[in-house]
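Structure first, commentary second.
Apart from one protein chain that is not included, each protein chain of the complex appears where it belongs.
Lettered A and B in written order, each chain numbered from 1.
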Amino acid sequence: MKKKKNKKIKGDVIDVRKGEESWLYSKIVKDHFFNPRNVLLDERNYQYDGKGIAGNPLCGDMMALWIKVDPKTQKTKDCKWRTYGCASAIAATSMLSVMVTEKGGMPLKKALNLKAQQIIERLGGLPELKFHCSVLGLSALKEAINDYLKKQGKAKF
Amino acid sequence: MTISKNRGKQNSNTFVLKQKIKETPGVITLKFLPVKGAIFSFRPGQFILVSFLDDRANGKIRAYSISSIPQEKFLAITVKKIGIFSSALHNLKIGEKIKIGPPQGNFFLKDPMKNLVFLAGGIGIAPFFSIIKNLYHQKSAAKVALFYSNRTKKETVFFKELNKIAKKWPSFKVINLLTRERLKNKGIQEHCRLNGKILKKYLRNLKNKNYFICGPIEFVNDLWKELKKNGVKEKLIKTEVFY
Partner (left out) sequence: MTGVKYRLKLVIDKTMRQVYLDYAATTYIDPRVLQKMRSYLTTAFGNASSLYSLGRQAKTAIEKARQDVAKILGASSREIIFTGSGTESANLAISGIAKAYKDKGNHIIVSKIEHKAVLESAKKLEKDGFRVTYLNVDSQGIIKLNELKKALDRKTILVSIMYANNEIGTIQPISKIAEIISNFREQSAKRKEQGVRNSRSAIGDLPVLHTDACQAAGVLTLKVNKLGVDLLTLNGSKIYGPKAVGCLYVNKNYKIEPLIVGGSQEMGLRAGTENQALIVGFSEALKLADRLRDKESQRLRNLRNYFIKKILKLVPHCQLNGQPQKRLPNNINLSFNGIEGESLVLKLDQYGISSSTGSACTSTDLTPSHVLLALGVSEDLAHGSLRLTLGRKTTKRDLDYVLKILPKVVENLRKISAIQL
């Protein structure tokens, strides 16, 4: 009989009352904030397949996301971004860009079905107040994928 | 890159309020009709972006799940009074107009989905109400179990309507949970928080089912973890968070 490994689910919504670590955010969030991955510094020279924007500076969070799609495998082979927002917003977009490009890329359908909970888990948790930061990143990704599909003349998912 | 302050207000239609129904103290259902044309087509479970024509909510836009089905005459949203925006919606008068954007979101059923488990926290029932009514209308063969968690019976929106559907539709089961009240009412099955134990009690086997979770942040995150802890695959879970 196979023993089921009880997969320890890291990543929780951080509840300050429970007494989390002394820094405001998890180590992973801190890392992605101070060393963000896949930032697009110059969009003029970047050939992208789809672009998406989510959020609004008046609300305090805004993300722009660019993707490159492998035409054969229909996987996201590259994902670049820029974010105006707090540490959670920057870390969430950075982590999202890693998630859709690691292990050779992510099938578009899977990318569209990504859930905020999955990003939060990978980040090791986010304060409840910052939940919307992970949702915003997904919005931008969705728009980027639909932008690509539109250009291809394909129907949106 | 230009920043348009009107993002989200593009492609919006003007709708007029036709009916206002008080569901519970603090929750109302608003029923709208478009000023021009017909109601856009939508899939039960989707949401729409709402904004006011004037500045009463500081130009903010909010998302609300559609609680009506395409077969109904009106487009309905069910709103809980929490802050400035929802209060403004509660104060909307019959005949007043608002802007509603096209339906969005992927919190809907994909054919074919046979075994469905809906986990609703409080006002998270809104999209499920649309999905359930639609399945019932289509006389669907799907097996549906709704676990509906609320603090008190008074706050349980659509309590009567859901029980009515359950009576008429044998493959639809409602499990009502109350977390802050004990009632010896036939309609209430459990008096505790929704967790893996309760799910196993009623579903026995958690595998090979499609899960939909909708409610506040903590509710959705807790159940997401519970399901994964009990071996449910991520791709079988869809979430929608109200925040």
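By definition in this document, a contact is a pair of C-beta atoms (placed from the backbone, for glycine too) under 8 Å apart; a residue touches a chain by one contact, two chains touch by 3 or more.
Note that this is a predicted model, so its numbers are computed, not measured.
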- Contact with the hidden chain, among A:Val69, A:Ala89, A:Leu114 or A:Leu149, goes to A:Ala89
- Item | Omitted-chain contact residue, chosen from A:Ile28, A:Val98 or A:Leu112 | A:Val98
- Residues in chain A touching the chain absent from view: 24, 33-39, 41, 53, 55, 57-64, 78, 80-87, 89-90, 97-98, 101-102, 129, 132
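FYI, only the chains that are shown with their structure count from here on.
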- Message: Which residues of chain B touch chain A once you look at their complex with the stated criterion?
- Response: 1, 3, 5, 7, 106, 217-218, 220-221, 224-225, 228-229, 231, 234-235, 237-239, 241, 243
- Of all residues in chain A, those that touch chain B in their complex: 4, 6-7, 9, 12-13, 53, 56-58, 62, 64, 110, 112-113, 115-118, 120, 128, 131-132, 135, 157
